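Note that one protein chain of the assembly has been removed; the remaining protein chains are unaltered in position.
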Amino acid sequence: MRILIINPNTSDEMTKGIDLTAKKYARKDTEIISVSNRKGPASIESNYETALSLEGVLGWVLQANREKYDAVILACYGDPGLEASREISEIPVYGIGETSMHFAAMLGRKFSVITDLPREIPWVKRDVTRFGLNAKFASARAPGIAVLELQSSFDTTLKGLIKESKKAIEEDGAEVICLGCAGMAGYDEAVEKATGVPVLDGVVCAVKFAEAMYDYGKSISRIFAYQKPEPKPLLNIPPEFEVK
Amino acid sequence: MRILIINPNTSDEMTKGIDLTAKKYARKDTEIISVSNRKGPASIESNYETALSLEGVLGWVLQANREKYDAVILACYGDPGLEASREISEIPVYGIGETSMHFAAMLGRKFSVITDLPREIPWVKRDVTRFGLNAKFASARAPGIAVLELQSSFDTTLKGLIKESKKAIEEDGAEVICLGCAGMAGYDEAVEKATGVPVLDGVVCAVKFAEAMYDYGKSISRIFAYQKPEPKPLLNIPPEFEVK
Amino acid sequence: MRILIINPNTSDEMTKGIDLTAKKYARKDTEIISVSNRKGPASIESNYETALSLEGVLGWVLQANREKYDAVILACYGDPGLEASREISEIPVYGIGETSMHFAAMLGRKFSVITDLPREIPWVKRDVTRFGLNAKFASARAPGIAVLELQSSFDTTLKGLIKESKKAIEEDGAEVICLGCAGMAGYDEAVEKATGVPVLDGVVCAVKFAEAMYDYGKSISRIFAYQKPEPKPLLNIPPEFEVK
Amino acid sequence: MRILIINPNTSDEMTKGIDLTAKKYARKDTEIISVSNRKGPASIESNYETALSLEGVLGWVLQANREKYDAVILACYGDPGLEASREISEIPVYGIGETSMHFAAMLGRKFSVITDLPREIPWVKRDVTRFGLNAKFASARAPGIAVLELQSSFDTTLKGLIKESKKAIEEDGAEVICLGCAGMAGYDEAVEKATGVPVLDGVVCAVKFAEAMYDYGKSISRIFAYQKPEPKPLLNIPPEFEVK
Amino acid sequence: MRILIINPNTSDEMTKGIDLTAKKYARKDTEIISVSNRKGPASIESNYETALSLEGVLGWVLQANREKYDAVILACYGDPGLEASREISEIPVYGIGETSMHFAAMLGRKFSVITDLPREIPWVKRDVTRFGLNAKFASARAPGIAVLELQSSFDTTLKGLIKESKKAIEEDGAEVICLGCAGMAGYDEAVEKATGVPVLDGVVCAVKFAEAMYDYGKSISRIFAYQKPEPKPLLNIPPEFEVK
Partner (left out) sequence: MRILIINPNTSDEMTKGIDLTAKKYARKDTEIISVSNRKGPASIESNYETALSLEGVLGWVLQANREKYDAVILACYGDPGLEASREISEIPVYGIGETSMHFAAMLGRKFSVITDLPREIPWVKRDVTRFGLNAKFASARAPGIAVLELQSSFDTTLKGLIKESKKAIEEDGAEVICLGCAGMAGYDEAVEKATGVPVLDGVVCAVKFAEAMYDYGKSISRIFAYQKPEPKPLLNIPPEFEVK
């Protein structure tokens, strides 16, 4: 199968990290193509930046449909535009936040999400509700490292992730850890080794779920919430965005 | 005070209806300026259309800040970009969905929202959760009239709204009705007369709340969830969107 | 419009403080009349004292109806008799607890309530549930100052309110603070200045909501939960309490 | 042990029915004394009437303490003044609503409450939340018979109770039925026979719980929510209400 | 009445403690017979051990039915096999966990459960949900003493129970304490004395509830969740387990 992984931010370096991680765990017959957003902010740490990333994300989703990919993965933990993407996509669109949280929910009684900055904690909580997982949620914690700095010092980031993961385990009762940023690619193994609990990278989870659903022949339901929008005039929006 | 009302869709006719309604109930010393989105779909009935409206909405919010308005109102019931707007706005941004649902919650034990099309019902439910009001929510119902057709036949629309409102009251226990679309401007009185319960227009609610908070000198909290985003590179985004 | 503000306790000094605050923020064409309870405890810090205040509160509500006020405000944070008042009132009755909590919910993602004594914390929590706002609630905290001592030392009270507000913000994630007692009139500005988040006085919120609803022509729904009681014999109750 | 059963309304006939039922199931060494309220409405079907009943209820609770009863039961399904009573009582105060709902929760997976009039349905739902039992609640239903008419035609009332109970079982999934009014005394057996599920009379439940707790030497906790109120001036309230 | 108390573990010493406690608070006309499990682990501190205890528990429940006891009590705080037992029992089966938690919910606004080992804390939380009592639950705490060591040093155990109970009260807001293990028989009075709040032993609660329901002629509902299983082949299961 062919999966298009969209990095909703414009950082090519982060796209490379995502691509590497995805390919490491993908099956041999899975082809991974990873792309950066062509429009929007260099990183996404707020609702504002999410909003500015959406046109680019949706453009890629539409292109993936035209180019007949088998699945699309949105590789930003806030799953920007997930619902919108599903409405206009014939192929399944998976988010790394939604997938990794549900996977975590199946690997332990409670999971925590380690995000980048404290300002993203309310955001994670909103998404736990969005994905219907409050009953399985232990906590969200943040080492206070910005998205684009996650890869600048492996040691600092690793130390921060381990510290917050241990607090999540000991103080909040987490039994599984989700690394809450696509920029944390490559840290899962080391954090797992240090904490002794399953530590999930969202990109890997989404790739594995895409493969699983492809094998089973399943896609996203489009009967009610994710119905195709009606065709209607679009002002100052490129023509490829028109719904037919 | 001066309020900028942003119609997140591009329909000028709808903007006129919103403007008329807002001015009808605004205080004499409140100046209302209503504008249509300059980019995006003609109406918003899906997550996809919401996403495409956001750049235009945020552009207007930033302009309202530069032009020193006292408040901004987003006049689409899904409150598109509400959280994003708040992050980059020094002046308060209010949504007609959030405001009218909280007002409804204060006027009765349970409220229902009458939206346009059945496909928007999951959307309303998501927003009830987003605004933290599940405990006060009776139901969402839809007469099956698209946003842009709401004003084409007053009688048909009124009949549809009354029918669904009565079902909400009799079958779901609603005690207050929210008209769940800015395109329903002008219907509140007739529906109230027919049903005997308070019927709220979101635009009016938001104007009155903006006035109330202006008098009291209060604005949106920006200490945690709505912090200002960090400045960072924006690719293919107009320069006025840069955070300073 | 004419608003009757009922102080459910019998302390005239507190009534004066409430009156001052209400008038400070009321519009010029709003007439505020504030009265003390004529029956009941000097302050209300328990369910027992609430119960003893109710006959007096309801007596004033009935009188406000006879004297054709436009709205009634119950100026005690526990909103004593709110539901009972609404059942027998043709004019809208607003509570300072309900109104300020819903207003707080619209100004930030999470709010906390600062009450007087620790014993009132369970009480606040019950009311958060009563008003359907658990999803927006951060915490209740108490500086341990009794209602009637709140105004005896401005500095001590202010210090206590700031300390607990800061804890609510830093430890509980509050983004908005509600001053949870009518006796805290006059402290909102100083606490807001010290904490940097919106701080709401319930009396002001209720006055502004009463004005807003008056402008919009709305009142409390009386179709289901707040139906008028049936006339029936009352033993040892003054005749003005009879429902006709 | 000696139990004072307080009928919060002033109807002596209803008090007799309550007394009969209580005595039928009380143990031989349990002395039941049942009294009517000396102040308030003839029946309680609204928040307003609840409020007017409270002074009388609390007066009896205080008297029961002075007369050294072993327990007090409030025999109105809305448990009027339950929390207030507990604050000022050295002896345990039990409500028939709270007790029967918890008992029902132990006898089946889901219970329904059959109340008198449709207007009381929101009231029952509020109490289910008040007692923390939403997860065990199937529904509230009402045959539309006023409190004081429940005993006027045994056949009509029985028919109504059976009809609503069957609907609760078949349509709402109830496995246990609570008769939601002290005026329904004497109907439990016949409704149980007709429906095949446990049908609980609140008065009996409260008597049995009072006996059980008496045997075990337990009473209501008074450490936090039900602390004794502080002594303070009471205006126009009889002196026996003063807290010492 | 005759009650069979089943100790789901195989420790006869613990059965003796349970029996003593039950008899101490049972009424004179209540006959208590306590038995140990004849199959399974010496103590139950995990889901695994629960599973291994079930055949023995159900065997005793079936025998109690054949021997026409009036009620069965499962004397392990996790109420192992409660739902299964109810399906195949004509006589009521009560659990000490379910009963004591509901009793605690009636004696205070919030209760905590003190269990044995930290590993049982998630287990207690699961049961609070199982019994529908999340809204009344303050916390679960554990002194870290294994079931079979609870009676080896009265002082150590008492100290541990008091310490955790005090934390539950002071830090978690508990107003009632449940001793969360049948092996804690005999500690309730001393813990209550030290903490000043009601402290409940589950065995006593279940005995008192069994007596109460016996007096009232009520049993477990078997209309929906607890229907009798259909007869069907059982492989390698003793014949007395066959449903007829």
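Each chain gets a letter, A, B, C, D and E, in the order it is written, and its residues are counted from 1.
We adopt the following convention: a residue touches a chain if its C-beta (ideal position, glycine included) is under 8 Å from a C-beta of that chain, and two chains touch if they have at least 3 such contacts.
Because the structure is a prediction, the values reported are computed rather than measured.
S.K.: Just to verify: which one of E:M1, E:L20 or E:A51 makes contact with the chain not shown?
M.R.: Of these options, the touching residue for the absent chain is E:A51.
S.K.: Would you indicate which residue among E:G17, E:P41 or E:G202 is in contact with the undisplayed chain?
M.R.: E:P41
S.K.: Can you name the residues of subunit E that touch the chain not displayed here?
M.R.: 10, 37-43, 45-52, 54-56, 58, 81, 83-88, 118-119, 122-123, 126, 129-130, 146, 148, 224-225, 227, 229-230, 232-237, 241, 243
S.K.: Identify the residues of subunit A touching the omitted chain, counting contacts across the whole complex.
M.R.: 25, 27, 94, 98-99, 102-103, 105-110, 129, 131-136, 169, 173, 175-176, 196-198, 200, 204-205, 208-209, 211-213, 215-216, 218-221, 223-226
Heads up, the rule we're going with is that only the chains that are shown with their structure count from here on.
S.K.: Please flag the chain sitting at the greatest distance from subunit D, going by CA centroids.
M.R.: A
S.K.: With centres defined from CA atoms, tell me which chain sits nearest the overall protein centre.
M.R.: If we average C-alpha coordinates per chain, C lands closest to the whole-structure average.
S.K.: Using mean CA coordinates as chain centres, what's the gap between subunit A and subunit B in Å?
M.R.: 29
S.K.: Give the residues of subunit B that touch two or more other chains, as numbers and ranges in rising order.
M.R.: 109, 129, 173, 224-225
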